[in-house]
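All protein chains of the complex are present and in place, except for one that has been dropped.
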Amino acid sequence: MNLNLEKINGFSVLTIQDERIDAHNSGELKEYLLQMIEGGDKQIIVQLGHVRFIDSSGLGALLSGNKHIVAKSGRFALANIQKQVLSMFELTRLNRVFEIYADLNEAFSNEG
Amino acid sequence: MNLNLEKINGFSVLTIQDERIDAHNSGELKEYLLQMIEGGDKQIIVQLGHVRFIDSSGLGALLSGNKHIVAKSGRFALANIQKQVLSMFELTRLNRVFEIYADLNEAFSNEG
Amino acid sequence: MCSSFIQVDVVIQTQTKYLDLIGSIGERIAKELDNFTGDRAALAYQLNLVLTEATVNAIKHGCDNAPQNCVRVTIHLQENELNIKVFDHGQGFDLETVPLPDFEHPGESGMGLFLIRSYMDSVTYTRQSDYNVLEIIKHLK
Partner (left out) sequence: MCSSFIQVDVVIQTQTKYLDLIGSIGERIAKELDNFTGDRAALAYQLNLVLTEATVNAIKHGCDNAPQNCVRVTIHLQENELNIKVFDHGQGFDLETVPLPDFEHPGESGMGLFLIRSYMDSVTYTRQSDYNVLEIIKHLK
C-alpha cells in the first residue's frame, strides 16, 4: 500500500495514495494505523482523496484506527472522501461514527 | 461516433472525440470523411489526440479518406497521435502513406 | 444461441490480489447496460463492491487455503437482469442466520453480506453436493 505521512498543524496527516482499499491491502492499512497510535500519534487525519473504491474490510481498518485512538482520548478524522466512497459510510451508518470533513482545512479548523 | 469539425486557416480540422476507433464505429468515420470530400473539402486534418485505441478497420477508414482526397489532388494529414496508436501506423508502415504531424501548428506550417 | 447478451466467467486462484480484477470486470460491465436508467456510476461501484465482497468470502471461507485452489465467478447480463454467481468448495453456511451488523456498536467485520443485500435485489446461498453457490440478482430498469 502506498501511504504518505506528514505532520501539519500538529496533526498526523496520512494520505492514502492507492485508488483502491480492499481485503488485499486493508490489513496493511490497519497495521500502519495501529503502529502510528502505539507510537504516540493522537491526532490523525486520513486523506481519502485518491481513493475511488473501499470495501467492508477497508471500512473495518479505519474503524479499528478510530477505536484505538478514541480509547486514548485522541482524535481521528477523515477528509476528502469521494462521492461513491462516501455512500458506503452512509449505508453502513459509519458517517455517524467518524469525524468527516470536506478537506484538510475544515478538519484543522474544527475542534472535534 | 463523436466528431467535431472546424475550419481553421483554410483547413477542415476533424477532431475525433472518442477514445476508441474499432469495427463498431470505423464505418461511420469512413462515411463522414467521404461526405466531407464529396462536399468539396480538400484540406483535411484529422486530430487523433483523444484516441487511445485504433484497430485495423480504423486505419482502413483513414486510408480511405486519404485515397479519396489524394485522387482529387487535396491534402490529408493526421495530428496529435498518441504513442501506442502511432506504433500501429509504424508496424503497418502507414506512417509512410500519411502526412503525420505532432500538432495542428506543425500541420498548418507545412506545405505537404 | 446466446441466452445472455454477455456472459463472463472468471476463475482465479484463491488470492486477494485478484479481487481488483474481478471488481473491475464488474465495473466495466456496468457500461454495457444500455437499458439501465438509474445512476450508472453508482451501479458500477456497487457491482465492483458486490463482486469484491462475495469473492473475498469465497476465498476466506470457501476452501482449504492452498493457493492453487480456485474461485469461480460468473456474471451474466440478460435484458432485464444481471446475475452473479460465486462458487465455493467450503463447508457452506446458512445465509438466513447471518445477523445484521450492529449499527450502534459497529464491528470491524460482518458488513459484507449486508452490503451485498443492500445494493442487490436478491441473494441466495445454495449448498450442492460438491460446491456451494452464492447467487446475486440485480433487476435492471
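By letter and in written order, the chains are A, B and C; residue numbering begins at 1 in each of them.
Note that contacts are C-beta pairs under 8 Å (C-beta built on N, C-alpha and C of every residue); 3 or more make two chains touch, one makes a residue touch a chain.
Every value quoted in this text rests on a predicted model; they were computed, and no experiment measured them.
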Any idea which chains on screen the missing one touches? B, C
Residue among B:N9, B:Q35, B:S87 or B:N105 touching the omitted chain: B:S87
Contacts of subunit C with the missing chain: which residues? 1-2, 4-13, 17-18, 21, 24-25, 28-29, 31-32, 68-70
Take the complete complex as the reference. Which residues in subunit B touch the chain that isn't displayed? 20, 22-24, 53, 55-57, 59-61, 63-64, 84, 87-88, 91-94, 97
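Keep in mind that, in the parts below, only the chains that are shown with their structure count from here on.
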Which chain has its C-alpha centre farthest away from the C-alpha centre of subunit C? B
In subunit A, what residues contact two or more other chains? none
Hunt down the residues of subunit C that sit against at least two other chains at once, touch-wise. none
